[in-house]
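For this depiction, one protein chain was excluded, whereas all remaining protein chains were kept in their positions.
Up next is chain A:
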Amino acid sequence: MNLEGLEMIAVLIVIVLFVKILEQFGLIEAGLEDSVEDELEMATVRHRPEALELLEAQSKFTKKELQILYRGFKNECPSGVVNEDTFKEIYSQFFPQGDSTTYAHFLFNAFDTDHNGAVSFEDFIKGLSILLRGTVQEKLNWAFNLYDINKDGYITKEEMLDIMKAIYDMMGKCTYPVLKEDAPRQHVETFFQKMDKNKDGVVTIDEFIESCQKDENIMRSMQLFENVI
């Protein structure tokens, strides 16, 4: 048996142990110590909304309605802001059959007007005020904003297709009739045929509002959700 080789190994082991011991007493800094600050760094973004009177003036809700809305909002998100994951979770509870994450993502971007990644109560109220108490023009504007993913003022076919696919995803698998692959695409084609007046492949806000105002069905169902609160 070759003593040299094993002796070398033994010496190595002793050295390693020695280093570990020195580490133990901080004489050699080998690893980073987890700092105390990191633990308390669970910095929850806390946000307090504007005063009740201010919100009442800015939106079209009464004080009571704002109170009710805020209580529900605060219950779900005590920190005062909704981030995207929470929003997706909440939304997916309403559509148990399908996958609503993509559509929730688009919705979140539509509500998050200042694009800071979180929806505060003011953003929430602003959006709801338009949707529930706004004029037809404002509502259509909001819908256009929802479809216009990159907010450039034009709805392209690709953007519409993304939105349509997200909506069809929410239906899930078990539908009647069976969902076909190109159902969203067909729907987009129909939509563009109706909306795109000058056939340039994009829908602008004016084309959109004009076409919607001409359609009876749309106009009639605009008042549909007014008694939501």
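The working rule: a contact is a pair of C-beta atoms (placed from the backbone, for glycine too) under 8 Å apart; a residue touches a chain by one contact, two chains touch by 3 or more; residues count from 1.
Rule of thumb we're sticking to: contacts and distances are computed from a predicted model.
Chain not shown in the complex: UniProt lists it as "A-type voltage-gated potassium channel KCND1", one of "Translation initiation factor eIF2B subunit delta", "A-type voltage-gated potassium channel KCND1", "6-phosphofructo-2-kinase/fructose-2,6-bisphosphatase 2" or "Large ribosomal subunit protein mL43".
Considering the complete assembly, chain A touches the hidden chain via residues 1-2, 4-6, 9, 17-18, 20-21, 23-25, 39-40, 42, 44, 46, 48-49, 51-52, 66-67, 70-71, 74-75, 78-80, 94-97, 143, 167-168, 170-180, 183, 187, 190-191, 194-195, 212, 215, 217-218, 220-222, 224, 228.
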